[in-house]
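Pasting a structure here, questions to come.
All protein chains but one are shown in place.
Take a look at chain A:
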Amino acid sequence: MSEVIWGLGTSHVPSIGAAMDRGMTAEPVWAPLFEGYRPAREWLADHTPDVAVLIYNDHANGVDLDIVPTFGIGTADRYTVADEGFGKRPVPDVLGHPELSFHLLQQLVDEGFDLTVFGELDVDHGFTVPLSVWTPDPGDAWPCPVIPIMVNVIRYPQPTAARCYALGQALGRALASFPEDITVGVLGTGGMSHQLAGTRAGFINPTFDHMFLDAIQHDPQKLAAMTREDYIREAGSEGIELIMWLVMRGAMNAEITKVHSAYHVPASNTAAGLALFDNRAPVAAG
């Protein structure tokens, strides 16, 4: 069986990647954000899994509005970094793990999650920025193969938070039933609170974000019970991306240990959050 060893929730704001690509991480507006990442990056560097599963959304780069899959999974052996209209990010393409993809697909479909299958997929900042948050200097290759799970969060109606959490729980079971003994990291991406369009543009809700950072560890059921209208009201039209963290959380154990969390406003128009969890239960003190 494969074993989930960690879960990482992180924002995927494009400007975080741009700041890294352009060598701006030490500038005053960016330094606090990247300083907040440092302890998580150090821990992750010592805990490289055999494979990662990354839950993300596309932003009009890998798919368009002709076909909007509510949930999708990649089965390719390689995912090309998308040109989003201003050239590709200078980061490696992503190697996949088709055998595990096909296993997950079959298990998840058998459990009633009828995922759209991507035999080919260009991955945009929603995918590559979380990889950069994890591994700032990948060199020629990311630390391990990565399987994309795509969630529609930009076109209403998005899947419910409860459905995302249930997908994560099914993903956890599917990983556990994989015949090979491999370790897995799971990334849930997006958020935190932000609103890009309309008169509420610039909306940030730190009270909600801090509640979410705590509840994603201790009370994910509470987050899964929130409606999409709750998310849009409390976190903004784009803050609803946070439902993707629930897929990650669902794939983990009931009790997990926080390694590190960080919160910073702003990353361009967005509240940037990070939460890294060890999938083992906390060790009792003494």
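We take it that a contact is a pair of C-beta atoms (placed from the backbone, for glycine too) under 8 Å apart; a residue touches a chain by one contact, two chains touch by 3 or more; residues count from 1.
One rule holds for everything that comes next: contacts and distances are computed from a predicted model.
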{"item": "Options \"Serine-protein kinase RsbW\", \"Sulfonate transport system ATP-binding protein\", \"Protocatechuate 3,4-dioxygenase\" or \"Sugar ABC transporter permease\": UniProt name of the undisplayed chain", "value": "\"Protocatechuate 3,4-dioxygenase\""}
{"item": "Of A:38, A:200 or A:280, the residue in touch with the unshown chain", "value": "A:200"}
{"item": "Residue of A:5, A:211 or A:232 touching the missing chain in the full complex", "value": "A:232"}
{"item": "Contacting the left-out chain in the complete assembly, out of A:39, A:92 or A:266", "value": "A:266"}
{"item": "Selected from A:60, A:141, A:225 or A:281 as touching the chain missing from the view", "value": "A:60"}
{"item": "Where the unshown chain meets chain A, residue by residue", "value": "29, 59-61, 64-65, 83-86, 154-157, 160, 193, 195-206, 227-229, 232-233, 236-238, 265-266, 268-269, 271"}
